[in-house]
Structures are given as structure tokens and as C-alpha cells.
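I have a structure I would like to understand better, so I am pasting it below and will then ask my questions one at a time.
Missing here is one protein chain; the remaining ones are kept as they sit in the complex.
By letter and in written order, the chains are A, B and C; residue numbering begins at 1 in each of them.
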């Protein structure tokens, strides 16, 4: 179980592969890996979005991501989970979040990865401020 | 929409990233990417598995994978989907299948990726033969 | 034109059918494919009988005609590809 807040851009594919190879160390045990990657779009609620700043609550954010992973681990028969979430200034096509879950069989990985994302979106203290062509706005609805 | 049967080992992370960069060409439009990777385990139904041969029905397999992707495209608001499935001789830790779905919002990607895997497992003509320490056996249950 | 007349087709003395077997069924019947001549208006079940010399058709056998799933009573036509295989186990 690993959670991380990143100030800098990251490649979700490299991150998950590296974690799987170098940290997970369970080759042959997991038959299922479910990944979700959230990527910054260039539109939201009908408007063009040029850039975005992601704010978080250092300490509380990490604590709640760990809690969410721990809950998934209790609820499903999973081998491991990983969450990396970007903060700071970012641009369209930048990865925002990657969630990965490893399990022996697919149902647990699918369900736990979805759970992690839904809980992250409803409970983890992150806030998005979008830069539009005219001014900026805080995102109010987490669709 | 792209489906492919692979005779040789592949890296699912590289494949999905390459497809996303070079073929999908929708940067800024997808906010959600859901991936599922099926990896060969070194155990099944209580036995050690040393190797596996995956057989398919050339023509029919591709046709049904395309059909499944087409159904997902009708059913969910997704931007694109990708399936790569390995055949031939493989070993524990080898990727067997990768499914990826891109969409603007996460629900569609999560649900469509799960749908693709469930349909693939129930309808696409693939068969696994496992090499155990004593002899080989056809897998009968697709758990 | 005459080749597309269904009445005419049922009158021809035989149909040429490609038969394929996969996985455990391939091993069981001892062949992966063959081309056989069937009488007119044969069903998939009859093709199985002809191709296997009357071996029993297991209840969980899957069948396809021209790469589409069908059931045992499905009629076959001249030139069809008929396949038999066990439950699929991909993914």
C-alpha cells in the first residue's frame, strides 16, 4: 500500500510498472491489475480550460488516502494498492491521479479500484481551480 | 477501437501509452482511462502452474472482440477502447490481456472496462492449457 | 442465379462443409479441421456426428457457424465453416 502526493508531472504507466516491479514483488501471485488514470481535460461544464491549480491539505490528504486504501484492503481480497495524486499547476493532458489495485482474481481489483476513486473524490481534501480564457474559478461540482 | 491478438510477450503499460499517444489522438478530451491487465499466475485451483498455452480461433476471436468493443461503444459514452490478448506459450508473470477504455468522465470508463473483460471471458474463443509439475490440463472454469 | 435458389440447393446431392475443432475437443476427436461432404439440409449436430464418427456431443460444447455462435439444431449450408469447442477460458 503506497500513497503519494506529487508536485511534478508524472507518467502513470511508468509509475505503476515501476511500483509493480520494484516494490510490489508479487510476480505470479496477482492475476488482475485494475488501473484508473484521471487526466486533465481541456473543457469542463461547457467552457475551455487552459490550466488548473490543485490545492490540498498536507497531512490530512495523505492520512485520508491511506485510510481509504486500508478500507479497500479490509473489504476486498486484494494484494496491494497504489495512489499517486498530482497537486500544483497543471495543463490539459496532464495526469491528475492514478489508482492501481492488484489481486489474484479480477472482481476484487475492479471493485476496489472503483471504490478508491469514488472515496478519493468524496473524501480526500483536494480542490481544483480552473483557468479559463476569462479569469479563474473554483470547481464546485466533482462530477 | 483496436483489438489485437499477440503471439509474442507484450508490455501492457507501453502498449496503452503508445496507443494513447500515437493512435487515440484525443489529448484533453478524455478525463478518464480505465485499464485492466490480466497476468499469468503461478497457481490455479490449488496447484502450481509452470507454463500455459493459449489457443484461439483465428478470425472468430477477433470478430467477437470487435463485436464486444462495438457493444460497449453503443452502451456507454466512451471515446475509445483497446484490447490486446496474448496467445501461444507463456509463463507466470506474463501479461495475458490488457483492456483500456477512454472516456470524458470516469463512470463510463470503469463500467465499460469491466463489461469488456466479462464479455471477453464469457464469449471470446480462447482456451488455456496449463502445464503443472505433473502433466498438463485444460482449464475448465473461467473464474 | 441458380446457385442462390434455396429449392435447388436442397436438391444437390451434397454440401462441402469445413469443420474445425479446438482445445480439448480437438484433442478428443484427434483432428483440428477437415472438409467433409454432408447431405442436404444437415444441422450442426449432424455435422458433429459425421465428423466424429458418432461420438457423443457433450452438453457444454459450443458451436459456431461462420464464426457466429449457434445451437445444435442450426442448419448448415454449402460452404459453411462449422466449429466445435469447449467453454472458453480466455482473459
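As a convention for this text, a contact is a pair of C-beta atoms (placed from the backbone, for glycine too) under 8 Å apart; a residue touches a chain by one contact, two chains touch by 3 or more.
None of these values were measured; they are calculated from a predicted model.
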Missing chain: touched chains present in the view: A
From A:1, A:60 or A:132, residue that would touch the chain that is not displayed: A:60
Sole residue of A:3, A:16, A:49 or A:97 that reaches the chain not shown, by the stated touch rule: A:97
Touching residues (missing chain, whole complex) on chain A: 38, 54-57, 59-60, 63-64, 85, 96-97, 117, 120-129, 138-142
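The rule we apply is simple: only the chains that are shown with their structure count from here on.
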Whole-Å separation of chain centres (CA-atom averages), chain A against chain C: 50
Distance from chain B to chain A - Cα centre to Cα centre, in angstrom: 22
Chain B residues counted as touching two or more neighbouring chains: 38, 117
Interface hub residues of chain C, defined as touching at least two other chains: 91
